[in-house]
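All protein chains but one are shown in place.
What follows is chain A.
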Amino acid sequence: MIALDPAANRPQFINVRVKRQDGPGQEPYWQLFKIDYEPELNVISVLQRIAALSKTSDGKKVTPVVWDCGCLEEVCGACTMQINGRVRQSCSALVDQLLKDNADEIVLEPMSKFPVLRDLMVDRRRLFKALEKVKAWVPVDSYYNMGPGERQLRATQEQNYPLSQCMSCGCCVDACPQYNKIELERKKDETEEEFKKREEKAWDKAFVGPHAISQAMLFNNHPTGKSIAGERLDALTAPGGIQACGNAQNCVAVCPKEIPLTTSIARAGRATTIHTIKKWFEK
């Protein structure tokens, strides 16, 4: 790859513009950093260089930029941020590629739908709470030996495998025009407990997001998981359920795992409709 790049074409520096924020609820501000060019960097290594430098392009000493990461191989989702205006994982965002699209600078911003904790680090708890809401798991309580599981048809496996690759990164919800940011502030007379409860209530009413819809479909299609299929469909028709989706299909376009989210949403659309009609007649 390097051999293909004529050396003359390589820049000397990389400009990195970072949207920073000192703490939750504070005003964001921009800083420009300049680091030496090295071949085959990813955005995480750029952030490491910036942390080591801790100096803006005009020489001002600043605190290191804060970010999050885990696996470094695009399976944990912790490093998700907006890079050049598009939400994605910073560990798999290759600098040479980014410079090809925009040679002038790399722009890093935190995800737009979650409260910023600091700089590029956000609080994604709502994302996981949504998975709890739709019971995205196989219910086994280990009291009884349930015997061997039902055999899965090959077709079912092929349908489920792509969905099982979701890493709960939140790209899909970040790009979704129907998923709005919820950022609450703890009131003075409120205990930590009360605040958490208020937060969860607000999340519960708001859109669950495409990842949760897709996971609900994954577990409703699982031989053991489907035993609580009805409960998942109830969750998907509750306030904040699938009805909030407006079919923009950004979710499917930005998902790094190329999960067929629109297929999951359509499948859930059919299942919830049938479920609701059935329930209505059984009342």
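Going forward, a contact is a pair of C-beta atoms (placed from the backbone, for glycine too) under 8 Å apart; a residue touches a chain by one contact, two chains touch by 3 or more; residues count from 1.
In the analysis below, contacts and distances are computed from a predicted model.
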(request) Identify the UniProt protein name of the omitted chain, choosing among "Simple sugar transport system ATP-binding protein", "Branched-chain amino acid ABC transporter permease", "Succinate dehydrogenase cytochrome b558 subunit" or "Ferredoxin". (result) "Succinate dehydrogenase cytochrome b558 subunit"
(message) If I consider the whole complex, including the chain that's not displayed, which of A:D104, A:E132 or A:E150 touches that chain?
(response) A:E132
(message) Given that one chain is not shown, which residue among A:G77, A:G241 or A:P256 touches it?
(response) A:G241
(message) Under the stated touch rule, tell me which residues of chain A contact the chain that is not displayed.
(response) 85-86, 129, 132-133, 175, 177-178, 180, 197, 200-201, 204-205, 237-239, 241-244, 246-250, 253-254, 260, 262-263, 265-273, 276
